[in-house]
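Apart from one protein chain that is not included, each protein chain of the complex appears where it belongs.
As written, the chain order gives the labels A, B and C, with residue 1 at the start of each chain.
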Amino acid sequence: MTTARVEAFSDGVFAIAITLLILEIRIPDHVATGALGSALANMWPSYLAYFTSFATIGVMWVNHHRLFGLIERCDDALIGLNLLLLLGVTWVPFPTALLAQHLRGPDQRVAGLVYSGTFFFIAIVFNVLWRYAIRRRLVKTHVHVESIRRQYAAGPILYAAIVGIAAVNATACLLVSAASAVYFALPPTLWQPAS
Amino acid sequence: MTTARVEAFSDGVFAIAITLLILEIRIPDHVATGALGSALANMWPSYLAYFTSFATIGVMWVNHHRLFGLIERCDDALIGLNLLLLLGVTWVPFPTALLAQHLRGPDQRVAGLVYSGTFFFIAIVFNVLWRYAIRRRLVKTHVHVESIRRQYAAGPILYAAIVGIAAVNATACLLVSAASAVYFALPPTLWQPAS
Amino acid sequence: MTTARVEAFSDGVFAIAITLLILEIRIPDHVATGALGSALANMWPSYLAYFTSFATIGVMWVNHHRLFGLIERCDDALIGLNLLLLLGVTWVPFPTALLAQHLRGPDQRVAGLVYSGTFFFIAIVFNVLWRYAIRRRLVKTHVHVESIRRQYAAGPILYAAIVGIAAVNATACLLVSAASAVYFALPPTLWQPAS
Partner (left out) sequence: MTTARVEAFSDGVFAIAITLLILEIRIPDHVATGALGSALANMWPSYLAYFTSFATIGVMWVNHHRLFGLIERCDDALIGLNLLLLLGVTWVPFPTALLAQHLRGPDQRVAGLVYSGTFFFIAIVFNVLWRYAIRRRLVKTHVHVESIRRQYAAGPILYAAIVGIAAVNATACLLVSAASAVYFALPPTLWQPAS
């Protein structure tokens, strides 16, 4: 199987997972007359969780393409590892809804750990996939594998830190996750004048 | 990353968002014998909101392709701005269901503002994206950037007017949105005889 | 815009609409011990409606590709007509669930009319689209447009007949729809020995 086919399938899964997130935001029920505005404002944890998960999946999609742009050939195990990565991505809507619902409740830290743990898992699989591709020489010959290995190793470290934050406060965990995703999705160069 | 890959991913997101709209139309519950016809007729706000959002996303998909047909190269920030655009598109099913449910209620204007505000946001991001592409010289060299910039500037003006209408009456906001989308989706040339 | 891009987007919408059908089949609630088998058997209208809509969308997808295989160029109005076709396709999950729920109830004929009327609408748009493509000379030059026009004209006639059946009996309407779709999806040549 070519990497093109694997990338097209992965693209589909990323696109669907990122779009399904909206189904977790429900219309508020039993709203008193004139209270729709405040009912909607009160749903801010849903919007924040939606935005954070959207931006994080978006950044992961960009990274997925960068990685597969460096890979020349696929074997069965690489396809399997990619399925494991996609398992993590399709899982995201569940912890997103869970965290949104419990962000202000007594069990916020459990929800935060499930949420950040999901991204930690995905970051780990990214690393396993890349190391496997190097070990089996599936990577294009001119690629500096070592520098890329170091870049990807930063992912699990970042998300391990966010798991640590979730163990203390779920809102802080969500805000740091959002800030990280925005930093990578809308890079600082966006604000710089053109050279 | 090539623009082809970004367009394929965006196509997927547009196609899913436009198809998910139907999930917001629920089968009427607890219908008395012989009353299904009138129960279905009574759901006209859902159909109108569905149709309007479908046509608007359809027109935005066409515009998205036109824009990316003029862009030669992608950089990280352009991909990030495109994700921001897709964030707006995947958000549409939520205000669509909200407006359908509240169109005849006392809080119709709040729902109408959320609905029209979503399209205003998307129109703004279209403009930011195009200006960024020009500034960074990502656009094909033969393109008359100025005339296209003026065309796209019409989007925020149209949707700002529709936001203004929503502040007065949600049904009028929805009808004007529908008429605008039909005008662009089924252009006047459709009804003209072939030359 | 090339027809390739329009076909890829349409493929996405067809694939999503056909897959979303399953969301309308709900797990039976409040099942007494030992009664799951009969509760599942009792849901046969859902399975029959699911199967019929799946097969019908499948056949429409095949026809959509045949049609666009004959079209050389796209213009704005053709893209608009194709969006109108896709509007019909994305709508299908709603009447499918409606008919499944009301197939054995007193309002079965209303549900049957909405269901068959949807396919009648799609068949009409197929014809309008093809006639427009001929009139504007968007069709490949070697194509025998007249014989194809006659083939596509059979669609509205078939579905007008099925609308007529729905006005009498919804189950008969569903069975004839299913039989028609199977006839076109699994053609008689499947059962013939290879020459």
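The rule is simple: contacts are C-beta pairs under 8 Å (C-beta built on N, C-alpha and C of every residue); 3 or more make two chains touch, one makes a residue touch a chain.
From a predicted model like this one, the values you see are computed outputs, not experimental measurements.
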Touched by the hidden chain, restricted to displayed chains: A, C
Contact partner of the left-out chain, one of C:Met1, C:Ile25, C:Ile124 or C:Leu175: C:Ile25
Touching residues on chain A - with respect to the absent chain: 1, 5, 8-9, 12-13, 16-17, 20, 23, 75-77, 79-81, 83-84, 86-87, 90-91, 93-94, 97-98, 101-102, 105-107, 110-111, 114, 132, 135-137
Residues belonging to chain C that touch the chain removed from view: 8, 11-12, 14-16, 18-23, 25, 27, 31, 33-37, 40, 51, 54-55, 58, 61-62, 65-66, 69, 185-187, 189-190, 194
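As a convention for this text, only the chains that are shown with their structure count from here on.
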Arrangement of touching chains [line / ring / star / complete / other]: line
Greatest separation from chain C - chain, by CA centre: A
Fitted rotation between chain B and its twin chain C in degrees, CA, nearest 5: 90
Separation of mean Cα positions, chain C and chain B [Å, integer]: 26
Centre-of-Cα separation between chain C and chain A, whole angstrom: 36
Multi-partner residues of chain B (at least 2 other chains): 8, 12, 16, 20, 23
